[in-house]
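Have a look at the structure below, then the notes.
All protein chains of the complex are present and in place, except for one that has been dropped.
And now, chain A:
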Amino acid sequence: MNQVNKTIKLLRRSPYQALAAALAMSLTFFITSVFIILVIGGQIILNYIEQRPQVIAFFHDDTTEGQINEIIQQINNTDLTTNVKYVTKEEALAIYRERNKDDPLLLESVSADFLPASIDISVKKASDIENITKLVKERKEIDKVITPENLVEQLVKWTKTIRFGGIIFVSSLLSISFLIVIMVIGMRIAIRRDEISIMSLVGATKWFIARPFFIEGAIYGLVGATISVLLVYVIILSYSPNIQEFLGPIQVFPINPLFFIYLWAGEALVAATVGICGAALALYRYLKIK
């Protein structure tokens, strides 16, 4: 603790370089947090959509129960689905009424005979939608098939792009932060060269001389991670009603506060490691002790 206090005292003597390094770390880990949240959010949306029926097949009115059961059996036999649900005309009417309960005009003179029976099919993998659609379309009992127009595929593609882009972008920012830490600690070694030389002459070990710089690197990382997570927390807290409204039925909020603690812990660990490694490289490069 004594060493940490001494290091903080030294940082306060030339605060601008320290501020530059800490802000670079904050920016890096703020962007990292945003990407992590986008990837997790994307996955939640994907899970939600994958759990919804992705293929809905409507029957001709004259289709018998036996034919419907045969089709359901045929679909189940493919082993590509997670759920196949038969929706009768009466159930279709109930759903229709529920969805349009606020519009009496649409409810007038609608009976079960107007609505077709259907089956809602959920597939295991988005890539199987095409096969299932082809299979049901081949059946003469099926009048019409609707699919959510490659929404899942698009979402998978977007999630992958965000993940890949995020890794590239965050890696670049991490490299920049790493270089800034090396530069700042290198400058601080140069500023303190008289002190280092005196310490060496009075019998300080290399570790004793190097230790404050390692602590300094770790402090940059910890401060950066803390600022970034606090910023993300405040932004999410402020905009969560708007985001939830945009997402509609997909329940994302409230986010468990533990998530932010884990996010901080993970980022603090990575950031402190980056800071310490940057300090180590700066010391290797610039610390010359006779």
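Keep in mind that, in the parts below, a contact is a pair of C-beta atoms (placed from the backbone, for glycine too) under 8 Å apart; a residue touches a chain by one contact, two chains touch by 3 or more; residues count from 1.
Following the convention adopted for this analysis, contacts and distances are computed from a predicted model.
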Among "ABC transporter permease", "GMC family oxidoreductase", "4Fe-4S dicluster domain-containing protein" or "Cell division ATP-binding protein FtsE", the omitted chain is listed in UniProt as "Cell division ATP-binding protein FtsE"
Cross-chain touch to the chain not pictured, restricted to A:Ile198, A:Ile243 or A:Leu269, is A:Ile198
Touch rule applied to chain A and the missing chain gives residues 2, 13, 194-195, 197-205, 208, 290
